[in-house]
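Only a single protein chain was left out; the remaining protein chains are all shown in position.
Chain IDs A, B and C follow the sequence of writing; residue 1 opens each chain.
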Amino acid sequence: MSTAQQAAVDTVARAASTPDQPQPFRELGLKDDEYQRIREILGRRPTDAELAMYSIMWSEHCSYKSSKVHLAYFGETTTDEMRSKMLAGIGENAGVVDIGDGWAVTFKVESHNHPSYVEPYQGAATGVGGIVRDILAMGARPVAVLDQLRFGPADAADSQRVVPGVVAGVAGYGDCLGLPNIGGEVEFDASYAGNPLVNAGSIGVLRSADMYTAHASGVGNKVILYGSATGLDGIGGVSVLASDSFAGDETGAGRKKLPSVQVGDPFAEKVLIECTLEVFAADLVVGIQDLGGAGLSCATSELASAGDGGMLVDLDQVPRRATGMTPAEVLSSESQERMCAVVEPAKVDAFLAVCAKWEVPAAVIGEVTDSGRLVITSGGEVVVDVPPRTVAHEGPVYHRPVQRPEAQDALQANTSASLPRPSVDELGGLITTMIGSPNLCSRDWVTNQYDRYVRGNTVLAQPADAGMLRIADDSVRGLAMATDSNPRFTALDPYAGAQLSLAEAYRNVAMTGAVPLAVTDCLNFGSPEDPGVMWQFSQAVRGIADGCRQLGIPVTGGNVSFYNQTGTTAILPTPVLGVLGVIDDVRRRVPAGVGGAGDVLVLLGETRDELDGSEWARVVHDHLGGMPPQVDLAAERRLAEVVAAAADVGLLTAAHDLSGGGLAQALVEMCVIGARGASVALPAGLDPFVALYSESAARAVVTVPADRIDELLALCADREQPAVRLGTVDADQRHGVPELAIEGVTTLSVADLRTAWQATLPALFG
Amino acid sequence: MTARIGVITFPGTLDDGDAARAARYAGAEAVPLWHADADLRGVDGVLVPGGFSYGDYLRAGAIAAQAPVMRSVIDAAAGGLPVLGICNGFQVLCEAGLLPGALTRNAGLKFLCRDQRLRIENAGTVWTSGYADGAEILIPMKNAEGRFVATEDELDRIEGDGLVVMRYVGDGHGQGNPNGSMRDIAAIGNPAGNVVGLMPHPEHAIDALTGPGTDGLAMFTAVVQAISGPVGASV
Amino acid sequence: MARVAVNVVIKPEILDPQGKAILAAFGRTGHQGVTSVRQGKHFELEVDDSVSDADLEEIAASVLANPVIENWTVHRLEDTDDEAFVAEASSTEAADA
Partner (left out) sequence: MARVAVNVVIKPEILDPQGKAILAAFGRTGHQGVTSVRQGKHFELEVDDSVSDADLEEIAASVLANPVIENWTVHRLEDTDDEAFVAEASSTEAADA
């Protein structure tokens, strides 16, 4: 380091003696009053490094300053009974639930939206990397990933750049990590054109006794930073500190343009995972934290404030791959594939030996103190001296204005009632059009790029209502997970739409025979500074929390992503809900494809004339208005219990929920997946179009062996579950090929349906 | 005597647990082998599993082929030790010079995961003796660099010597040659028939619960039988 | 007709995982004298005479490289250029190996 650079390092002593030195806090995103609060907390101006830490940790992304007051409602609505299986909840890296037999599961979904627009491949890849480290930090072995993707119109020019890049990024990282991808979503809508949503989820399995949390306890314990070296990547905004007058040299000025994009190194993460699991197994760790969005700023302040309250860190010990980094840059670097562990002094050598075995760089960078302060030195001088809680947990809290938008009434009044509906003659053609539309067509162009087999425990993956994993080789216990969001319904009524999204994920899990247990969310919205967006947000949170209470399953964690907008136009409100379920015996799983020849198809649930916000309205009329389908969570619960009970006694050969595209979509998918035909008569008393395309919730189609149909109907009658026979899975092929025959409507060959369903994405994206 | 099958782990190996499970399903004891350790621990056969060793950053399998354990595998293979390379393991065996040709980026330029139909072209290797010549099997494949290439002369020699062990077959959506492999080659062997490499994953088709069927199991039982003698294997 | 080489490398401040892994491999295989490795892409184009230098620059920036994370150079090759490469191995010995 040159003397010029050394002189430029802003120390605590220098800050105390130069109280009036101007600081670029606004450029770093801090408001005037926030900067004043930092000065009050410290009793002086912050150093460059402190300013960097506070500005990142007090950002919307890290501090949840706009959402906090609303998210508190999750806690208020979680009953003790709901909490009973929860080992870790909101506030930890990821929620953990007990699934019995001494096993626990941790799961979470996070957004990586903005980076994925700038650099689709790396943005998506590092999104997967980040969520997997969250899961690892709970002490769990990551066992699966899921991804929820939303793009602009499928045929838009920019989709040619964004869609293949994002999918390849999810694939490139997850496949190389050796984690099966067991589910997710793909949706296209104009509102995401300049702001795609790339959410990534992961699941981890652990013995419930082995859970870890992020805390630095035990005075004298060592803080070890391990994983990749720290570089200049992803420090975007903070480079302003190194600019012009603030760092005072020409290298600083040149760094202003550092891209805030990181390149992922999945191989480094794979060895980091194995190395971390080995130090867990050898009991070498007291507390652990992954390095994510805010790098070392976050890891050190969170570890310290959740432990004995003090920590001393020497930045000179941090392994680097760039020269001349300032303390602020080291603290805010978002270099990927790093973890921070707190280790007893006597175990440090053993810890470092495991790192050496996996060729993972590691360094002791500090130790736990009882000073109540987070003290960070660089070049022997103190550059940070702060109460860690004020950085990590006591950031600003906003009560942003909340206002139902004026246009909401008009949106709800503009129902689908006036849209021309097809005649019965037109329904056959409509089915073919609908199944080939970008939002209903097969996702296998996407999912075939993902390894669903690795680790050898995947019991269900695409195409399936939920992914399912056996939790260990020598066990038949399993877990299932599905994620869903219905942004169109949420736009029409955020409270109901969020509940419908929750209900869909819940229903998807239930279809596999698993019992829904817990929830995570990833709430993607526009700008919190827009009162209309905050109204959508607060309504959605209330809808989810109230819904979870009715379903009896807790929200264990989540993620909020604001500022998803192009110009001033926000995306459709997109609350992604992830539901985790358990199944005692994975051998009783229920697949989605129709079962054996001669099996009886049964429609469960009630169909109403509910087409506002439906896929039909979108595909045929490009229309969004009216009111979403009725929410009936008691009916959802009943449906889930009926399917679980039926699966338990081996009654079901298939089950598939009804959602986007209604009954028509479900029948096509069941035939194509099962590679069999079916003969169906639509329920009497319903208009055939409504029967096929209504998106009423709490419905499913199941298949049952013919000799057990009475058992199923009795089970339904017992529980007051509406159920009607639809028809049978064909034993003989009428015209020598499997066909889906809908009486009085149309007969379509399953091969043609398969082609129409599968051709769309390959035709668009190659 | 229980057959002892070694399973190599390189940094970045992913399907080692699956390979070990398949060995156990076939009645063998699975013995972990570590890339940095040249000791083969007296195993009777070796599985080089799938994954992304060293991230496959340079070329798939290239860095792993230089590992100490591979020096030992190369020597032992010359002495007749059964060696099976699956996916990344196949790439490692080619890079190590144990098998001819090379595996390159899929023609579709994408990672491709699907259930793949294969025809057994040579049931004479120690790994395929459980199948009949011409038999068709369905097992998963999942890779980004699975396109088998060699010069035309080399391909003629490979075919002439009967080294093609399996080919991609089938037609219709999602079947047939998945990646532009020359002459539809999915698996090849050495002239002695003790070394085989294949891109698809037989270890993921040993149990209908977690795979498309059980067509892959015979590869592992075949070698266990060859090692233990005709009556030795007990599952 | 002209032949053009475009080399694309990841910006120096951005992690190059591939170069990192190769450097580590050199360490293990006893190639101690190598102190740094960066891996990039090498393109060889044939273009007709309508393609100007400005076109080439535009092609590199918009298709071959991602300016957010990569730098590149464009270089027209003489026919006799000894950096020419496509068809010939650098030595017959190596080509036979």
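By our rule, contacts are C-beta pairs under 8 Å (C-beta built on N, C-alpha and C of every residue); 3 or more make two chains touch, one makes a residue touch a chain.
Note that the structure is predicted; figures quoted are calculated from it, not measured.
Student: If the hidden chain were put back, which residues of subunit C would touch it?
Tutor: Its contact residues with the unshown chain are 1, 5, 7-9, 11-12, 19, 22, 25-26, 29, 31-51, 55, 57, 59-65, 67-68, 71-75, 83, 85-91, 94-97.
Student: Pick out the residues on subunit B that sit against the missing chain.
Tutor: On the side of subunit B, residues 58-59, 62, 66, 94-95, 100-102, 104-109, 147, 149-152, 180 touch the unshown chain.
Please note the rule applied: only the chains that are shown with their structure count from here on.
Student: Where the CA atoms of subunit B average out and where those of subunit C average out, how many Å apart are those spots?
Tutor: Taking the average C-alpha coordinate of subunit B and of subunit C, the gap between them is 33 Å.
Student: Can you give the whole-Å distance between the Cα centres of subunit A and subunit C?
Tutor: Distance between chain centres: 38 Å.
Student: Two-or-more-chain contact residues of subunit C, please, as numbers and ranges.
Tutor: Subunit C, residues with two or more chain partners: 17, 21.
Student: Residues of subunit B that contact two or more other chains, please.
Tutor: Correct list: 54-55, 57.
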